[in-house]
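Note that this complex is displayed minus one protein chain, with the remaining chains in position.
This part shows chain A:
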Amino acid sequence: MSATTTPTRGPAKPAPYVIAGVLLVIGIIVPLIVPLYARKDPELFGMPFFYWFQILEVFLEAFLLWIIYGIVIREDRRRRGVVRGDRTTDGSEVVR
């Protein structure tokens, strides 16, 4: 079946995936370092650090994923453009 081996995307540039990968690892590791936040002070509105920091992390994680999404999707569009022939290989036209 020749057509199934036709690439759906052009070759990847490593840089965006390396950056996104490092950010993802940070996003997984940091919330799991318990000694980082297992403390009472400083309190916020009477809430121990342990609680408000982890709640704050929800926002930090969403922001981090938003950045990663931007990086990955940009590279993804470029690679698709290469295969479908509507863009140059250097990715200069990113906007569809």
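Everything that follows uses one rule, which is that a contact is a pair of C-beta atoms (placed from the backbone, for glycine too) under 8 Å apart; a residue touches a chain by one contact, two chains touch by 3 or more; residues count from 1.
The definition used in the following text is that contacts and distances are computed from a predicted model.
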item: Record-based protein name (UniProt) of the chain missing from this complex, from "Peptidase", "Cytochrome c oxidase subunit 1", "Sodium:solute symporter" or "Aminomethyltransferase"; value: "Sodium:solute symporter"
item: Interface residues of chain A (partner: the chain not displayed); value: 1-9, 24-25, 27-28, 31-35, 38-40, 43, 45-48, 50-51, 54-55, 57-59, 61-62, 64-66, 68-69, 72-73, 76, 79-80
